[in-house]
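A protein chain is absent from this complex, but the other protein chains hold their places.
Letters A, B and C mark the chains in the order given here, with residues in each chain numbered from 1 onward.
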Amino acid sequence: MNQNLTPQTGHGTGDYVTVNIGPSHPAMHGTLRVIALTDGESLIKAEPEIGYLHRGVEKLGENLSYHQFIPITDRLNYCSAIPNNVSYEMAVEKLMGLEVPEKAQLIRVIMMELARIADHQVCVGILGVDLGAFTPFFYLIIQREEIYEIFEWFNGARLTNTFGRIGGVDADLPDDFEERWNELKPNVRKANEETEKLLTHNRIWMDRTIGVSAFSAEDALNWGFTGPCLRACGVKRDLRKDEPYCMYDKFDFEVPVGKNGDVFDRYIVRMIEMEQSIKIIDQAYKLYKEMPADAPLMARVPKVIKPPAGEVYSALESPNGELGFFIKSDGSANPYRIRIRPPCYMIYQAFPELVKGELIADLVACLSSLNVIAGELDR
Amino acid sequence: MAKPVVKKEYTLTERIYLWEILKGMKLTWGHFWFNFKACWRPGPHTIPTCWQYPEDRTREISPVFRGEHYLQRDDKGREVCIACGMCAKICPAKCITVKKGKREEGEEDKYASKTYPASFQIDLLRCIFCGFCEETCPKNAIVLGREFELARFSKEECILDKRKLLLNYRKAKEEGKLKPPKKRVPVVPAPPKPEKAEGGEIKKSKAAAPGKALKKPVEKVKSTEQVEATQNKEAAEKEK
Amino acid sequence: MDDWLVAIIKVVGIWVWVLLIAVVMTWVERRGAGLIQDRPGPNRAGPWGLFQPLADGIKLFTKEEIIPTKAQKFLYIIGPALFSLPAFSAYAVVPFGDKIILGGKEIILQVSDVNIGFLYILAIGSMAVYGVILGGWGSTNKYSILGGLRSTAQMVSYEVALGLALLAVVFVYGTFSLRDMSLAQQGTFLGFLPNWGIFKQPLGFILFIVAAYAEANRVPFDLPEAESEIVSGYHTEYGSMRLGLYLFGEYVNLVTISGVIVALYFGSWHLPYIDLGAYLGPISWGIVSFCIFFLKVSFFLWLFVWVRWTLPRFRYDQVMGLGWRGLIPLALFNIFITALFIQLTV
Partner (left out) sequence: MDLKKRVEQCLGPENLVVAMAECQGDLSVEVPKSSILDVMHLLRDTPGLGFNFLSDVFGVDNLDFNKSKKKPKEKTEEGEGVEEITTKESLPPRFEVVYLLLCLERNERLQVKVRVAEDDMEVDSLYSIWKAADWPEREAFDMYGIRFKGHPNLKRLLMWDDFPAYPLRKDYPLEGQGEERHLIYDD
């Protein structure tokens, strides 16, 4: 109904205003900055500027030992530290040719899927906050805290987990995991349902999200999209299915796919993925319970982690998309070069394309639906 | 780069705004009413999802929580740290400084081992609470306790010296918050061929742990010890 | 002399009362938001956090007043004043009770029963937009200007819908005086419904309340201060009590709007099916009618809070679209139907 009213770009008098959004702005999660050229409310151009959270993680990695780099990976995507840890560990394991015990892989799957739920919850919640719906954020964030509780009882940290070690995991699941999970599962589902009730069919929400920053599948692939943002565009690509790691091929789950690649589809894809994650955790825990209690959780790691010289790239499906680590080793105890391929880095570079011709309010919606995490973006 | 045209048919209830809005309001009312009733419950912890933090400390902190550090004493009250410096070595944030001291005659009731830390400093401002120091310690001397209130009034207070670390231990002990020793995870059994690396690297290390690790049957070598050993070798290399 | 005294007492009394409600509203809003969102909200200052607005007030009063270097000083200073002044004066024609007889003198519980009270509200209400636009302009901040412009466009558009929705009410009651309208809502309608405006004007009520939300810049129409888009809109650059004036002014507006809603659509001080005035003495009926009125008002105040924490926010063009293409045609339709109905029945 309101499409025709959207001011078309470029029809103005040329009196454009440059609006600087960020790095300190309520809608910029972390320290992002967008320099927007606007004609009234509509955007002529929006150019993101990044680097405000650049901490030189890649340089740091070259100066730390393989083991010491694990806590640094926590600080990449601070919304879901565990997939970051595991991705890095998988890369090193690949470099060393280590076989991770199955039970450890299951624990990793369980924890990663929990982290995925937590991450999606934050993303959806923040999307709601940015579009003015404050309440779903709280319903979701409460459940995220409960997930963090599981993390805390697993190895003692809530946010920066330092999960796992090279070759396995550092702890077994807490004894009361099943109890906690059974308690948590309906709550997560309930929170998601409530969010859907408050948002999905609400006309205001639909108007705000449907068709906003829509992106075609070809463009998305060309720009290097991965993860929910790519799936929202209609490309059925999920590393968990396509390049199974950590026994993901043993689980039965669906990969939700959107159609238009707009904010609404990204939101829906994330909502469905949470449900699928719950399914995966259930299956993984079932498999986990079938394992003997004293099944190994660590591979035999050499005393000093000194992988042979070589270069590998290993990626996994983090909540945001393909999170890859390229490690070049020269055979010494420190990695020679670590390259992190953050998912939102590739997505965010298409931001000017995504918001072209939209309104300022859509810029915010688009940004939060991409789930850009500054820590991961700038490294 | 044409954007895809998006068409979505709205159903009638979606179209008229109000129906879904009323449904949403029903939901929020449910939450409001539930919490409103909960408000009248006694005690600081009224609304179930919210802990009134400084008053309400009923939330259980995980026994493996990684909080403020303390230095362990053994049953006889002796310091167990041997100042091997492995925690300082592994620390990714380089926040630990240890100076080694030699135990004098007559100090056996103070220090459990021949060496002890003459000074032991942890810079809490640098610490990232990864727990590697705890994991690598051959004597389980340094522990990240359950204390999570780390706010201080000055930078100097944020540097934990040995006295403070031992005080933390006493405090944790009095409050019954001593951390249970970390459960070690089982490792894949060794292949029949003995590992080449083991023999060569540990001999120069002054720490006691790797020796122990060596003597144990291979099946029982645990991950923590491997990390220790890693550090040992690094320490050894450094000394070379 | 007595008339003057009574008038002054009424003015001061209602001013203090409205201000008090506005202040309490800030607490209700935050506490209500908290409870809706599964958290307690401000509960530290005083019992149930009731002193929170007081603490906020003290904070706002004692904060340093900062005028941005590049701000246009005059406009910057006059903005909040212009915003809060109409907010406070608009309540003058809204009743707050029936009447009270003190010392043989009949005092109507309304500051002034002007016979064009209705137009007064519309006129004064649209003054508030000057405060917003001047504040936004005077701050010399792009966000502020955007917020000011949004607010202006929105208020001007919804003024039309609001006026048209109210016009139908005038058709029904045949008067501009809010007191007369209130009095007309006694008794029953069609034999079984209370004789309230909402039953005669259901569509008009919905239109009015939507337009009123937009006028008051409340969610889902809070684009002028859309926090996530344009920081705080027109009051981005404001601090200390100037900000406080904007915030209080908003809540005072809410009280006024709720008062108007109750007076027009919800039977003012009348209870359905029962005429308490016939049973009670003149003084006690005065007090009781006041209480009834404000109970109804507080429900609508709560509705503002409730809706705010349920809904997302519109987009600028959608607000305009809804206003011009949704509400105004509907309001015209409503007027037509009302006129037709009146023509047929009278």
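Heads up, the rule we're going with is that contacts are C-beta pairs under 8 Å (C-beta built on N, C-alpha and C of every residue); 3 or more make two chains touch, one makes a residue touch a chain.
Please read all numbers here as calculations on a predicted model, not as lab measurements.
Engineer: Can you list the shown chains that the absent chain is in touch with?
Structural biologist: Its contacts among the visible chains are A.
Engineer: Of the residues A:His25, A:Arg75 or A:Arg237, I need the one that contacts the missing chain.
Structural biologist: A:Arg237
Engineer: So one chain is hidden, and I want to know which residue out of A:Leu159, A:Leu221, A:Met247 or A:Met291 touches that hidden chain in the complete assembly.
Structural biologist: Residue touching the chain left out of view: A:Leu221.
Engineer: Need a quick check: the contact residues on chain A for the chain that isn't drawn.
Structural biologist: So the residues of chain A touching the unseen chain are 50-51, 54, 56, 58-60, 62-63, 94-97, 219, 221-224, 235, 237, 242-243, 302, 306-313, 315, 322, 324, 326, 328, 330-332, 336-337, 339, 341, 345-346, 348-350, 353, 378-379.
In this text, only the chains that are shown with their structure count from here on.
Engineer: Chain touch graph shape: choose line, ring, star, complete or other and state it.
Structural biologist: Here the contact pattern is complete, since every chain touches every other one.
Engineer: Please state which pair of chains has more C-beta contact pairs than any other pair.
Structural biologist: Chain pair with the maximum contact count: A-B.
Engineer: Using Cα averages as centroids, what's the distance between chain B and chain C in whole Å?
Structural biologist: About 55 Å, centre to centre.
Engineer: Based only on mean CA positions, could you tell me how far chain A sits from chain C in angstrom?
Structural biologist: Computed from C-alpha means, the inter-chain centre distance equals 44 Å.
Engineer: Which integer distance in Å separates the CA centroid of chain A from that of chain B?
Structural biologist: Taking the average C-alpha coordinate of chain A and of chain B, the gap between them is 25 Å.
Engineer: At which residue positions does chain B touch at least two other chains?
Structural biologist: Where chain B meets two or more other chains at a single residue, that happens at 21, 24, 27-28, 31, 49.
Engineer: Multi-chain contacts in chain A: which residues touch at least two other chains?
Structural biologist: 135, 139, 142, 198, 202, 204
Engineer: Tell me, which parts of chain B touch chain A in their complex?
Structural biologist: My answer: residues 1-4, 6, 8, 10-11, 13-17, 20-21, 23-24, 27-28, 31, 49, 61-62, 64-66, 90-92, 128-132, 135, 144, 182-183, 185-191, 195, 197-198, 201, 223, 226-227, 229-230, 232-234.
Engineer: Show me the residue ranges of chain C that touch chain A in the complex, using the header's touch definition.
Structural biologist: Answer in residue numbers: 33, 36-39, 142-143, 146, 149-150, 219-220, 222-223, 226-231, 309-318, 320-322, 325.
Engineer: Which bits of chain A are touching chain C when the two form their complex?
Structural biologist: Residue positions touching the partner: 1-2, 5-7, 17, 19-20, 25-27, 40-41, 128-135, 138-139, 142, 198-199, 202, 204-205, 207-208, 359-364.
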